[in-house]
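The complex appears here minus one protein chain, its other protein chains still in place.
On to chain A.
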């Protein structure tokens, strides 16, 4: 069969997914990224050291071999862990984007088949009807009132007619092309498939999007920065001490082993895992708040966002037309536009209203889909266009069962709305059995309706349409139009019974009924109202220093009105045009600096040079871009990024995907969004609600703060691990802590407490801060590094050494004896080394004491890390202000530290290679005074920082 041949040639009719990095590459990246390369270097050095030793002496100690093996295991395990976390979060979205299989009705060989849409091939004839997604790019062959929604493609939300005439050379503009993935709203059509899969218009845009590069997230840059600092410190200290060791006449092999120790001590092996877990915890928390994060690092990006470019429709607004205002009896009434309007409270006593409500109800072709009796009115699905649906719901709320009433007022004839007439008309029987007259109702563009009227109804009385009432009408029309609302006019006429008896046959073609000298009843204006949570969210953004820019395809007036009502343009700020109007001077004469707000149309944007756009973005705090094409969104995003801003962009259409990719964080709409947008985005808003972005930002900022705490916590003990090696080299004491014990701190006791810090609550209102500056507010600044390394870290080392000296002293080796004892201490054939009391020790007895020293130092660091995790709960507030017990996970972490240490020290750790020994209970407490000093000292630091903001202390000690 021919179709199968073409299918084989062209491939299935689906968008090919964006090119994924192969899993193995992702995995390998985790293996060599960051600190892993340092650890690899350490492992290789270990093996080299072992080989050198082995070549000299066949019975060389296997310690270096074991250590190298352990290092490789550590790298692989942490790499696998990071990979697993990453994969888990991508899988969430993968399941999300999986397209629901769609079927298409295709005519082949004169017979109708229902086949999966992906089997469509070039030249197939397909039938579509209202509600269907168009299964491929098609050329319309026949059409009965077919309207399509091209919003996902062009951003225009107006339904568009499709017919079989070519109206434009550009296929995008021509009326006879239906595009893949757009929806047919109503009517039916048949069409021939002209493009499938990636060759469709949408497919081409999607592949364009995937070619826009995606650069590193801010947190990735920060972590890289941090890795550079730590690796720099590790390598430089390593090299310096390598040289020192050589100068001190150590063997090269020993110097190499020292180098390994120094690198190991400096690298926070557990940090990558802790950061990954913290980010994924936050991602989970955000998902609960309707922000689904695809890329873990995007969690933090959202927190550093400084500009949000938001769509209007659906994100800021409810994405449904709603009756906003009514005008009758020369008065404007406001209608309730909230999400769940229960009752309308405007004055409904006037007889004019009775008439108006009848017209609204009858002159309307929209209907509720059946089977929704239990669904609240506002949530019911309506068949019909947006305005009609709004009016239908409005009358349902105000008057009750519309369908029943329509039945009582049987429709005799109707003329649907079309763009030539600009009105809609229908003729009904009345529900009054005694009244045999027909009622003609009409609605449409207000000026067209007014033309057809000669009277106007005021308080139920028909009055001639004089100049004053026309003026009143004009004023109301202007006012409502100025609010950006779509205004409809309503009029009616009771046809005289004698001319139009009840058997009169109305004919739409010949229009054998009057369509002039009607009675004007009123105006109703419709708007897509803002979501009720948005104004608060915008205020929050503003106090958080985030600029909200509206980018919409809508008319500038509508856009501005919505911007005003949600606060994107605040109540007291003006645009250049507003100032000109107020001062009654020409627009050109207004000082542009005075205007905080700006409304820029797509046409104006087209004319602007990049410099002008920069100036616009820099000088106005409140900006609305209206009538923009999705392509211009990309221009706006780039402009914002030139301001060094971190830009979040929302989008739903396929055409938005390049902008979503380009943005620092692309946010796709979960409900309204197209799959292409979801694929391009970093985050998916499940409820399409702007205020969810704000809660996301809050989480993102919190995790940035908490990552600082985690890193500060993790870095501290690195000094306590490093100093022993330095003292060991310089002062020749027996080694205070072994490499394995270091790994047990980094990957054992410290892991859970550091993750627990991710649960820490914010210290103050993080939404009152400016967004962090990309280049100035680093994750790891020098204050953090210095405070952790040179203050708390050194304190911890001193505490560790105290414990170390204590266990040596109580066994007989006093501190003065230990200095420069190393050559004798490590001499294998010296089996009668004298201690401070004259007792003699064999090598193994000393070795065991050395392990006891490791254990004591390990326990001391663990005890002080308990104090460290407590002080890291806050950076400026007192721990007691924060609540010592509010974050339960911290205590889980502390318990884990103690339990792991107890397990290691109580036998489990005494298996070969691990080298832990059992420590007497009292030596678990030697470092406690130091732990207390750490706590007190940090409280003191925070106290001064709080009391002297801006002082030297604040600048030096606040990280």
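Definition applied: contacts are C-beta pairs under 8 Å (C-beta built on N, C-alpha and C of every residue); 3 or more make two chains touch, one makes a residue touch a chain; residues count from 1.
In this section, contacts and distances are computed from a predicted model.
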| item | value |
| --- | --- |
| Protein that the absent chain corresponds to, by UniProt name, given "NEDD8-activating enzyme E1 catalytic subunit", "Sodium/potassium-transporting ATPase subunit beta", "Actin-related protein 2/3 complex subunit 4" or "Ribonuclease kappa-like" | "Sodium/potassium-transporting ATPase subunit beta" |
| Residue in contact with the excluded chain [from A:110, A:433, A:838 or A:950] | A:838 |
| Given A:64, A:337, A:628 or A:806, the one touching the chain that is not displayed | A:806 |
| Option from A:130, A:171 or A:815 whose C-beta touches the chain left out | A:815 |
| Among A:66, A:848 or A:935, the residue in touch with the chain that has been omitted | A:848 |
| For chain A, residues in touch with the removed chain | 213-217, 638, 641, 646-647, 662-664, 790-791, 794-795, 798, 801-802, 805-806, 809-812, 814-815, 828-832, 834-845, 848-849, 852, 920, 926, 929-930, 933, 952, 956 |
